[in-house]
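Only a single protein chain was left out; the remaining protein chains are all shown in position.
Let's turn to subunit A:
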């Protein structure tokens, strides 16, 4: 396997050649990808908010934002700026400390999970050994923040919303983890880079969708529930709970919740792309194209193009799933709380277990196709 471009290595090499000690060079490098990822995630959120508004409008035969920038692309920026300038209100009888801590606890783990999202062989912040499970464990911190926000607001709607969010997150984490477990079993690793590498080589045919179709559906349903997207947006069901745990929030604290929910959606879509659609893998293997054209794989230009194609592929696949989530939002009505828990515990959990068992059996019988 071709290692691809190594930005970190060449950057540190450049600094050490100037005369910096290697330790300092590494320290200079470290904040760069983190900052890039933070900015990238925020821009991803702005794009998905804009897409949400435009696609929602199209599904309802409207036009949507039109005059705020070309095609209304600046509408989410205007939303954010408005929230930034709004007064920061803490309700009189609320627990001020918990009230402030709630949104922070919701947002930070989501951003932290971007640590393991790869856009290429070396284009990620950190290739951790526990990889995907870091994401799953971090995503279970968010309900603590939601519960905290709901409890601290001193409002019955908020409390109910917080409790629902906690119940929903806990019950959908299990099918999510089971779906990921089946993937991890096939690729013999939890690292996201290893998972993608295991899928690459055969182009579109090698992707996990073909080996884990049930797992993909399972994962996507559970991920939608984790993100509190529309068929499962019970914690903030506006007809019953005003806005759930967000009821008492305004200004920047509300913006944090809003940002968190969209960052989480983008993250989930990215994870689907990585786990099931081969991450940065092009539908036709790039080295095959290189050999057709007659370019060496170590050619610098080819490497740069391959890297760019990889990033584009990840984003395309992720945004396809965001599009699907938005389309689902206008297609499927909200489920009741009992239907939600039924679906989680009585349908997704047994299906997830059977899927895991089947994967294990197939792995034993066909070790070539299912990662021996």
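For this structure, a couple of remarks:
Rule of thumb we're sticking to: a residue touches a chain if its C-beta (ideal position, glycine included) is under 8 Å from a C-beta of that chain, and two chains touch if they have at least 3 such contacts; residues count from 1.
Going forward, contacts and distances are computed from a predicted model.
Going by its UniProt record, the hidden chain of the complex is named "NAD(P)H-quinone oxidoreductase subunit I" among "Aspartyl/glutamyl-tRNA(Asn/Gln) amidotransferase subunit C", "Amidohydrolase family protein", "Acyl-CoA dehydrogenase" or "NAD(P)H-quinone oxidoreductase subunit I". Across A:7, A:90, A:327 or A:362, the residue that sits in touch with the chain not pictured is A:327.
When the whole complex is considered, the residue among A:17, A:61 or A:365 that touches the unshown chain is A:61.
Subunit A meets the missing chain through residues 55, 57-63, 327-328, 330-332, 347.
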